[in-house]
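We show some of the complex, not the whole, and keep each chain where it was.
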C-alpha cells in the first residue's frame, strides 16, 4: 500500500508559473480525481508524478522516499491518446511490459517464460473484456477498446500508482460507463493508488474517493504570469457520489490528515 | 453544371485520359523523327522505330560478339548490384543514425549539425575525392550511391523518429523499458516502414549517382553504356536504355511499396474505428 | 616482400585499344605469369580520372598523353616515366568549323573543346600557325562525351575534338577540317606512363608491359586473318566497327615495333617538348611555383635534360624497348 506526499510543489516554465505551492498526502489505496480548468496544470502535475518533468521547487515522496526522476514501472500511466503501441497486437501490447522485465537484451521472451507471460496477459485482457480481440492491432479496435487495452497494459505490471490523464474523454457515454466499472473493479482488486485527471465532474465524483481541484486564485491579467494554480478544493468522497460544491473549498489542512 | 472540382471521370474516361499524354509524346516523337529522317536518313538523334527495334534486339537478345554476353542483361545485373548494395548500405547506416539522432539527445547534439552540413555537399563535386579514396572498382560506385543518399535518409528518419508521440516513449518507460529496449521494441518496428519511405524517396537520387559513377569509371552497367553510346550519339541504344531504367526504377518503387504493405500490416489494418 | 600486384589504367582511344584486346585475349596474363606478377588492366570511362588516380598513387601505370603526364603527375610531384610511346596523333585531333573552310575564319567564334586537353593544345598551335592567339576566340569547355550531340546544336560553330568523335562529325556536310594534328607530327604522344620509383624497384613490371605491348602490336600489324579479327574486336570495343577503326588508325602513327619507337624517342624531341611546356606554363598548369616553362625538368631518352635539371619529374626511356628489340624479354 502506497502513500503519496506532495510537499510545497511549484512548477514554472521560464517566468510563467504554472503550479504554485501544492501540498497534500494521500491515504494508501486512494482513487484521486484531479479536476480544474483547461491549462491549469493537471497534466503538468501528472508529468511530475511520472518523473518526466522535474518540479521547480518542492518534492513528491512515495512512501516517504523521493520519487525516481524518470518514469519507472512502479508508476503506470494511461493517456487520452497514443497510449498503446500501434505496431503490436492487443496481446503483444500487454505482454510488452513482461518481456521488458524478463529479457533485458532481446526485449523478447521465448519458450516457457513466454508462455507464462502470454497466459498472464491473456488473463489481463480477459479482465478488460478483450480476450476476443487479442490478435487485433489497435487501429482495428474502437476507442473504448483501445483505452481498455491501455489499462490492461499498464496494470499487468502491477504498479503501485496509476496515473490517468483524461483517459475516458474520447469515449461515448455508454462505453464510458462500462470502462468505469472495469476500472473500479481492477482498482479494488489490486489495491493501488490512482490519480485520474478528468474534465467531467460527475465522473470525478463517481470514481474518486477524493476529488482535488486545481485553479488559479488570482486571475487579473497582470498577475497571470507570476501566480500559478494551486489546490482550490479538496473533498473526501467516501465511495459514494456527492455532487460538486465548488463554492465551499475544504481547507488544505483537512485533506492532509 | 457542377463545379469542375466535383466532377469525376468514369473508369473508361480515366484510362483514356491517363494514356493521353503518353500518346501525345509518342506522336510528337514520331513526327519529329520523321521530319529529321526525311532530311537526313542517317540522322542519329531521333531514330525510327525499326532502328530502335534493331538496337533492342542487338543489345538484349543477341550475344555481344566480343564478350559473348547479352549486353542489356549484363549491364542491368551490374547496375542493379551496385545500386542494391549502395542503397542497402545507406539504409542500414541511415536507419541507425536516423533513429539514434531522433531519439537520443546526446547523439542528436553531436550529429545533427554534421549530417545537416553533409547533406548540403553536392556529391558530384566531391566525386574526384571519393574516387581517390575508394579507388575505381565497384567499391567507389557503391560508395558514391551510399554517400549520396545517406544524409537524406538520416535526416528524414531522424525527423520521423522525433515525431513518435512522446506519450509512447513515456509509456514504454513506465513498462520498465531501458533505452535499448525502447529502440528495439518500440522505435525500430515503427520506423522500418518510414525508413522504406525514405529509401523510396531517395531512389531517384541513387540512380543519378549510379549513372554518374558509371560514367566515369566502369566497364559495364546501364550508365556506362549510355555514356559510351553518347560519344557516338547512338540514340537508338540510349532511348531503350533510358526507358529500361525508367521501368526498373518504377518496379523497384512498386516492389518497396508492396513489401511495406505485406510486412507492416499494422499500418494498413482498420482505420481507427 | 617485393611487389607482385600491379594495376594499370587505360581508356578508350584508338592507340590504346590493343591494351584492352591484350587483356581479353590472355596476352597480359601470359606475360605477367612469365615474370611471376599479377597485372590488372583497368578501363577508365573517364580518361582524366585515370590520370588522377595514377597521380594519387592508386595505379602503377596509366595511358596518358605526354602533355597530361607533365601537367598532372609531374606537376603534382610524382616522378613519372614514359615507358612506351604507343603512337602519336597524326590527324586524330581536329579543328572543325561549321560552314567555313579556313582556319582564319575561327576569329571571334566560340570554340567548344575539352579545356586544357590536347584539343586545347591543338587549338593553341593552330592559332599560332596563322598568327592568332587564344585571345581571338572564346573557349567553351565541353565534355568529350557530348561533342557529337553538341555539334548538332545551332550554338556550336567551331569545335576541337579527337577521333572517333571528329570522324563522326566530319561526315556531316557542313563540317570542315581546317587544321589537324597531321601538321603537328610527334607533338601529341600517347604513351604508357609509369611511376619511376615503381619501375626502378620492379624492372620486371616494365619488361612485362613492354612484352605485352609488342606482342599485341605484332599480332595486329600482321597481314592476316588474326590481325583482322583483332582489329575488329578493338573496333567493336571502342563502339565502332572494323572500317571505322581502320579509319581512325589512318590518322594515327602507331609504333608497331620497338625499333619505330626507339628511333622516334631518340630523335630530337627537345623542340616538341618546348612547345608543350610553353603551352602548359601559359595556362598555369605547371603548378603555382612554376616560374618558367622549364620549371619541370624532362629527361630525354638519351639522358639529356630539357629545363630544370634539379627538378626532373618526367623521363623518357627506351631501355625496355631495346630489350624487346633484342628479343631479351
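Letters A, B and C mark the chains in the order given here, with residues in each chain numbered from 1 onward.
The working rule: contacts are C-beta pairs under 8 Å (C-beta built on N, C-alpha and C of every residue); 3 or more make two chains touch, one makes a residue touch a chain.
Bear in mind that the values here come from a model prediction, so they are computed numbers and not experimental data.
In this file the complete complex is built from protein chains present as A x2, B x2, C x1, though only one of each kind is pictured.
Just so we're on the same page, only the chains that are shown with their structure count from here on.
Averaging Cα coordinates per chain places chain A and chain B 47 Å apart. With each centre defined as the average position of its C-alpha atoms, the distance from chain A to chain C rounds to 80 Å. Chain B and chain C have CA centres that are 38 Å apart.
Shared interface positions of chain A, defined as residues touching 2 or more other chains, are absent.
Those residues of chain A lying in contact with chain B across their complex are 50, 52, 70-73, 75-77, 79, 81-83, 85-89, 96-97, 99-101, 104-108, 136-143, 153-154, 157, 159.
On chain C, the positions that touch chain B within their shared complex are 9, 12, 24, 42-46, 49-50, 52-53, 56, 58, 144-149, 152, 164-165, 168, 233, 236-237, 239-240. Contacts from chain B toward chain A in the complex involve residues 165, 167-168, 170-178, 180-181, 184-186, 189-190, 264-267, 269-273.
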